[in-house]
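Below you'll find the structure, written out as structure tokens, and then a few comments.
Note that one protein chain of the assembly has been removed; the remaining protein chains are unaltered in position.
Then we have subunit A:
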């Protein structure tokens, strides 16, 4: 079973990929730091040649590493960085519980908005207090570009989830379409709940109209491309409930007519070929004897046989 393939698990794809990346990043950085841990003592032993425990070396190393004033990040920027961190954490905290069933758009659009806002501040080239821009110092000073990477991960997540389709332009509220869909969905689910206990045939009969409306609405939204992951996932879950759990798909109950018709059609060629074999006159070819110098092989053959 390959989850990439399943539309039902679309959300997994959406979440899996970045999380995998994150995993990679973490793993990488961990191993790198491990390398450093090993490398640093060997350096120090070589240089100082005194058996100091490695942890201490690192510690003292980090203590020593303070740069002159003008290269240091300004207070303003580090404040921004701090806020970015908080909002980022808030957003991720919101995302993770909303992973299954997917509610990332509905519940987290506002926190996403705040992250976007602070990132805008960081990346804008307007001067802050003290005539500093934080864009260069925070975003592009090093190879890793951590802040940028973090943000772009979130952004691609947002894009993959298509949340923009369900949220109004300035990330203020959910669109009316979405709300309407949610209410229709709720009706269907209520119906499911109501009849869930007894016989499922009852459910199939009674909830058919609600489910049908939902399906129609969904396919309309699909055509208008106003779908986001929340809606897709909700629909998938409902469809799965409907088809798999309650078994309300169409049964295959016309075997006999289908087999009858198709075997009738299969039978026709047999009749056709038989009748043309029996009744059609076979096409004969008239042989022509070419004019040859009378030397020919027939003669030789006879001689051949005689000898």
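For the reader, a short list of remarks on this structure follows.
Note that in this section a contact is a pair of C-beta atoms (placed from the backbone, for glycine too) under 8 Å apart; a residue touches a chain by one contact, two chains touch by 3 or more; residues count from 1.
Everything that follows uses one rule, which is that contacts and distances are computed from a predicted model.
Among the names given as "Trafficking protein particle complex subunit 13", "Cytochrome c oxidase subunit 2", "Chloride channel protein" or "Histone-lysine N-methyltransferase, H3 lysine-4 specific", UniProt records the absent chain under the name "Chloride channel protein".
Residues of subunit A that touch the chain left out of view are 1-2, 4-8, 10, 215, 235-236, 239-240, 242-244, 249-254, 257-262, 265-266, 268-269, 272-273, 276-277, 280, 282-305, 307.
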